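Here the complex is missing one protein chain, while the rest keep their positions.
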Amino acid sequence: MQKTLLAASAALLLAVSPAVSPAFAQQKSVKIGFVSTFSGPVASIGDDMRNAFELALDHMGRKMGGLPVEVIYEDDTLKPEVGKQKAEKLVESDKVDFVSGFIWSNVVYASYKPIVDAKTFLVIANAGETRLAGENCSPFIFSTAWTNDQNPIAVADYMNQKGVKSVYLIGPNYAAGKENLAGFKSAFKGQVIGEDYTTWPSQLDFSAELAKAKASKAEAVYMFYPGAAGVQFLNQYAQAGLKGSIPLYTTFSIDSLSLPRQKDAALGVISALQWAADLPNDANKKFVDDFKKKFGSEPSFYAAQSYDAAMLIGSAVAGVKGNLSDKAAVQKALEKADFKSVRGDFKFGSNHYPTQNFYMQEVVKVGDNYTQKTIATAEKNVPNPHAAKCSMK
Amino acid sequence: MTLFIEQCLNGLQFGLLLFLLAAGLTLVFGIMDLVNLAHGSLYMLGAYFAATFAAWTGSFVFGAVLAIVATLLVGMALEVIAMRRLYGRDHLDHVLGTFGLILFFDEAVRLIWGAGGLSLPVPAWLNRSIEILPGVQYSAYRFAIIIVTLAVAAFLYILVMRTRVGMLIRAGASNREMVGALGVNIKLLYTLVFGLGAALAGLAGMIQAPILTVQIGMGENILILAFVITVIGGIGSIRGAFVAALLVGFIDTLGRAFFPQILVELLGRQAGSTAAPALSSMMIYILMAVILIVKPQGLFSANSR
Partner (left out) sequence: MTRALTPRNLVTAALLIGLALLPLYVALTGDRFMLTLFTRIVILAMAAVSLNLILGYGGMMSFGHAAYLGLGGYTVAILSFEGVHSGFIQWPAAIAVSALFALAVGALSLRTRGVYFIMITLAFAQMAYYLASGMARYGGDDGLSLEARSTFAGLVNLSNKTTFYYVCLILLFASIVLVWRLTNSRFGMVLQGVRSNETRMGAIGYPTFRYKLTGFVIAGTLCGLSGALIANHTDFVSPSMMFWTRSGDLIVMVVLGGMGTLFGPVFGALALLFLEQFLPALISAAVRPINPAGAAKAGEYWQLVLGPLLLFVVLFARGGIDGMLRSLSRRGADAEKARHD
């Protein structure tokens, strides 16, 4: 009986093994894994990133360096350990050439190791975990976004210029929230009267924190709540009677996805971003117009960064003429960043993070629509502040 | 002092809202002996219905009323289609089956309304702050919540304590077989009670919709709190649910309001600010464990009455 069993299972094994592929055959296509959140309350962000990534592929004729492109989208469900499993699947099972996407700092920090260990290039399209730009930087890690502290520093500098003397900080208690508020504090010259960290992502009622902010008599409030939580925060800010009495500053909490739901509650709120829909350059015009045409909505900054990520990967594949097995050459081609970014000129610093401008944006109402208008260029050609901690020079 | 009063009002408002959820849960729990994890899904549906109907009719109040009716109907349909088959099974089956229903409702909502979520704007006449005590400004909408939920609590009290239906409900909570033996149409009673619980959950969802964003999974966060309240209060006891809901509401809000300062003083800024939200959430569970260790049937047990 045992023999039959053994034979049967051996036969079974052989039956399923035709999946054996000639792994070292000539590169026939470019495989890209894209990890983002496609389910749950923040699925709209993931969808927006996917739309932009697909639009970029359309603009490239769905080919990179003459090779057809295959993108595998994976859902991290906003959980670090799931993101890591998906990353492992992409590099071990699908054997992708590039991994892109990643909204959340905690997810990317849990997931980057298997990708880098498999010598696969990771092009981060949003998550700004600072350690990946600094002590844990790698020749295989690139970002078309920023680190968590950069945008808040720009906002803090702007508030310094405006002469704001005191501020109350509120943010979520996870990697990006802590790094964001820490970045703000490092640059703000006035007094930080109080700071609150809330449970992420489950806490959505901010009444206790807002009551404290109101009682603190701070001149301004600075907050960071990406995705749906940003909508809640702004609505509750208005309902608590703070809107109009204490000016609100933020980063990453207002975008084209949340604005239609924030509406009046967002009017007048000021934030800083490295990209704006109204940036006057040809690549951006084409991106924004075609995005609106194809998907019927305004692109968000998540979309802009994902579009750039696809374009960057495309430029590198073209740069090495589709020969992706020479990792050093691919790295060089990525470093060149030979593509038209929607944020204008694009170049990488030594740690593979962009050196870029930051723009101050204010929410205004145009007709019946709400939009973010660029009111000032906060800073020009800012290098990533963590390059010094990175061993790559 | 003003801050303290305001935080107490926040706690009261949150506690009363939790009561709406817990009341339905404890009724279903006490009478049908059903552990319904999908209760949070009904709360979510209430919020989605309210946002949708308010947009259709252009009126907040109409939208709210329609949403409550719609959740009531969904609840009754759910009872007839699925829940009825779970009565008499052991709790484990309830947990599993209704866990499956959560997944189903979440995805169904995503299919119907999309992943982005909806918003329900507060009507202009409530979207301001009012001076409820000299020197204490408070959100008009939250104040309205306190009044409406207190009214619902009073209505429930009268319904359960003073009417025939209430008598049956109370009888059902303490001795199920007896009610059936009395010749009452037990099936209909069950459907009605489940519908009532669903409507209360829907009302809670509708009320929360303008404060929170209407989104998928909004029920999961609050569901466990509602369960904790049900258990602390004693299963099947509306009075227990009321007391426990206020207790949890106050602990949660006051913990978040004043715990961080204390911890930052004790542990330093970095460790303290990370530990504070965690520890204030933990207090509710510590409270529950302590109460259950001292009184294994909760504060007001329906059975021991």
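Per-chain residue numbering starts at 1, and chain names A and B are given in the order in which the chains are listed.
Quick note on the criterion: contacts are C-beta pairs under 8 Å (C-beta built on N, C-alpha and C of every residue); 3 or more make two chains touch, one makes a residue touch a chain.
Keep in mind the model is a prediction, meaning the values are calculated, not measured.
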Residue of A:121, A:168 or A:200 in touch with the missing chain, whole complex considered: A:200
Hidden partner chain, touching residue among A:63, A:79 or A:286: A:79
Touching the absent chain when the full complex is considered, from B:65, B:80 or B:108: B:108
Contacts of chain B with the absent chain, listed as residue ranges: 29, 35, 82, 85-86, 89, 91-93, 95-97, 99-108, 110-111, 220, 224, 227-228, 231, 235, 270-271, 273-279, 281-282, 285-286, 288-289, 292-293, 296-298
Chain A residues touching the omitted chain (full complex): 1, 5-6, 8-9, 12-13, 16-17, 19-21, 23, 38-39, 73, 75, 79-81, 84-85, 88-89, 92-93, 105-106, 109-110, 113, 173-175, 199-200
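One rule holds for everything that comes next: only the chains that are shown with their structure count from here on.
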Whole-Å gap separating chain A and chain B, where each centre is the average of the chain's CA atoms: 35
Contacting residues of chain A [partner chain B, same complex]: 38-41, 43-44, 47, 173, 178, 195-199, 202-205, 207-209, 211-212, 215, 228, 231-232, 235-236, 238-241, 257, 261, 263
Residues of chain B that touch chain A when the two form their complex: 2-3, 6-7, 10, 13-14, 110, 114-119, 121-122, 127-129, 137, 139, 141-142, 210-213, 215-218, 221, 253-254, 256-257, 260, 273-274, 276-278, 281
